[in-house]
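Here is the structure we will look at, set down as structure tokens.
Only one protein chain is missing; all other protein chains are in place.
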Amino acid sequence: MDLKQLDKVLEEAFAASTKLYEERGFKRRIGFGKRPALVSVDLANAWTRPGNPFTCDQSKMDNEIIPGMQKLLASFRSKKYPIVHVTTAYQNTDRSDPNTDMGLWHCKIPMEAVDLKNEELWQIDSRIAPQENEYVLLKKRASSFSGTPLSGYLRSCNIDTILVTGVTATACVRTTICDGLSEGFRTIAVKECIGDRVPGAVAWSLYDIDSKFADVETVAKCVNYLDSLPVNH
Amino acid sequence: MDLKQLDKVLEEAFAASTKLYEERGFKRRIGFGKRPALVSVDLANAWTRPGNPFTCDQSKMDNEIIPGMQKLLASFRSKKYPIVHVTTAYQNTDRSDPNTDMGLWHCKIPMEAVDLKNEELWQIDSRIAPQENEYVLLKKRASSFSGTPLSGYLRSCNIDTILVTGVTATACVRTTICDGLSEGFRTIAVKECIGDRVPGAVAWSLYDIDSKFADVETVAKCVNYLDSLPVNH
Amino acid sequence: MDLKQLDKVLEEAFAASTKLYEERGFKRRIGFGKRPALVSVDLANAWTRPGNPFTCDQSKMDNEIIPGMQKLLASFRSKKYPIVHVTTAYQNTDRSDPNTDMGLWHCKIPMEAVDLKNEELWQIDSRIAPQENEYVLLKKRASSFSGTPLSGYLRSCNIDTILVTGVTATACVRTTICDGLSEGFRTIAVKECIGDRVPGAVAWSLYDIDSKFADVETVAKCVNYLDSLPVNH
Partner (left out) sequence: MDLKQLDKVLEEAFAASTKLYEERGFKRRIGFGKRPALVSVDLANAWTRPGNPFTCDQSKMDNEIIPGMQKLLASFRSKKYPIVHVTTAYQNTDRSDPNTDMGLWHCKIPMEAVDLKNEELWQIDSRIAPQENEYVLLKKRASSFSGTPLSGYLRSCNIDTILVTGVTATACVRTTICDGLSEGFRTIAVKECIGDRVPGAVAWSLYDIDSKFADVETVAKCVNYLDSLPVNH
């Protein structure tokens, strides 16, 4: 399809929506708080590398998401705020087994492609590898909060703000952001670090997110914010 | 903006996405289960009627959502399966009070517009009024499952399927559907009964939902399904 | 039964347990944090007043719990930290209706005794009545966190500590404390302000709670802590 035309028409739709939203008091700024965590969603090989059903747009991945994540990781590590590397895998990927831990999601999408026994698939991409003692959170649902201890973990670290990155915009990132806000965290969606695999999906999702659930901010602005904070202790 | 052009370009984007999704094993059918509940999200006056910041597309509301809901309610009532009427309101809508029960969502959208003391606003639209003993669930977040007893309620009723209707497609309906699937329910999005307030939002959201989280089905198909079931007891 | 003998034997059992716990590193102190909320569980008329299946020990209620709560409320109000008045009621108390919002708990205990339509029953006791804008949280389960927006609410208020009071020690208070700790809050059980309705239940529950889930502290110590804090804003 003609991606330039799609972008142009989406911009017109967003302009019309923004007019209505602003008249009605939507699209407010939530702002950065005082103590952030980085929540990086599904930047594991099955999503970041070619050849898997979950593989995302590789140009965006290699040129924007991974380099942006490298900058964010450097900032978070230098200031010692928590980094949560979220990934997804299942112990039993036999779709015909009524007791599989995949739940029902495999009835919509190919979750059987991420088998816990095949660690390469669900390991975080080596370009943004977790350091020792950084939290690697294995989830089974779309949201990083649903069915995980994430909200309690962040609260126990006295975190008030989450910067969310990863894939995909239409599913795991979007629902992680919705839930993060619901659980009482200031939510920031990092613009360059959110990807997907189909045309228009990132643009449309970030538009919705910025209108209703989180502030969409650039890597540069997030790095500046981290620079302004004291070292966590 | 030119809504016909938007629709046309969205159809092209969806066709391109569908090609990729089908090659990769997305867009599967989850199917109806054996015991359904109807989960109707935010079809309260602040959303269904004119004059409020949350007011949705009135033509869609009056001509499709409400008539479709009337048919669904008749089916569910005749077969005695659970109906959950979800609405949203807050006890303390003073945005300057640090202890308001609005949480942080009012930092993005005008939640202060639905005050618990103004019952008219958050009451379910009289055209689809709850009958005595039907469950009216007051939520404070986007998802009907998050921060509510809904999943436990449905499980205690031995429900395996949820039919989801209401507003808005981009927020409360979408996240209710994601969470419903995560909580282990077969999820059906009722095509004519889901609305929003900005151009393209319903089409795009239903496309994403059908690709990843629920089957989008017509009112007619849902009514036929209900007709095929025994009376609940 | 001989309550004095029960107390004496319980003290012996606790002493033996404490020896083991201390050798093994249990019974640590969690301590007060910087920003507290008061979570008062089920101090509504059905529990605090005579004549209901849920009525608790009236001597303890009138002589310790209510006076202690009055002191705590005065402290929290003077410093403007959040107060959450939790209560329990159901919209549909017909046990034969398969769609009742009571879930399954009525299959163990007489939940049908707290009907939402009978406001007197589930209203907070007038001696400790909520002030306008204090959050009254209606729950349907034992825990004040489970199936409610409480964790997100407290996080959005930037709370790191909860002081828990109310009834009953063996059920709603205990599970609220367990969940509060799990959700990342420093948990304090207020010694004089926790009741029950059967012999030994308060002593045994507070012993378990102090050993594993929260610090049991007196009203006086809690009031001193509040006195030491700045006014919330």
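Annotations for the structure displayed:
A, B and C label the chains in the order they appear, each numbered from 1.
In this section, contacts are C-beta pairs under 8 Å (C-beta built on N, C-alpha and C of every residue); 3 or more make two chains touch, one makes a residue touch a chain.
Nothing here was measured: the structure is a model prediction, and the numbers come from that model.
For the chain missing from the display, the contacting residue among C:Lys60, C:His85, C:Arg155 or C:Arg186 is C:Arg186, taking the whole complex into account. The chain that is not drawn here is touched, among residues C:Asn118, C:Asn133 or C:Ser146, by C:Ser146. Screening C:Ala74, C:Ile109, C:Ala129 or C:Ala220 against the full complex identifies C:Ile109 as the residue touching the chain left out. For the options A:Gln5, A:Asn52, A:Gln123 or A:Ser156, the residue in contact with the chain missing from this view is A:Ser156. Contact residues of subunit B toward the unshown chain are 149, 151-158, 160, 182-185. Residue-level contact of subunit C with the missing chain is found at 1-2, 5-6, 9, 12-13, 15-17, 20-21, 24-31, 53-54, 103-110, 113, 141-143, 146-147, 170-171, 175, 178-179, 181-182, 184-186, 197-201, 204, 208, 211-214. In the full complex, subunit A makes contact with the omitted chain through residues 80-82, 91-92, 94, 97-101, 103-104, 133-136, 139-141, 146-153, 156-158, 232-233.
Here is the rule we go by: only the chains that are shown with their structure count from here on.
Our note on geometry: subunit A versus subunit C, Cα centroid distance of 37 Å, whole angstroms.
Separation between the centroids of subunit A and subunit B, computed from CA atoms only, is 24 Å. Of all residues in subunit B, those touching 2 or more other chains are 103-104, 141, 146-147, listed in ascending order.
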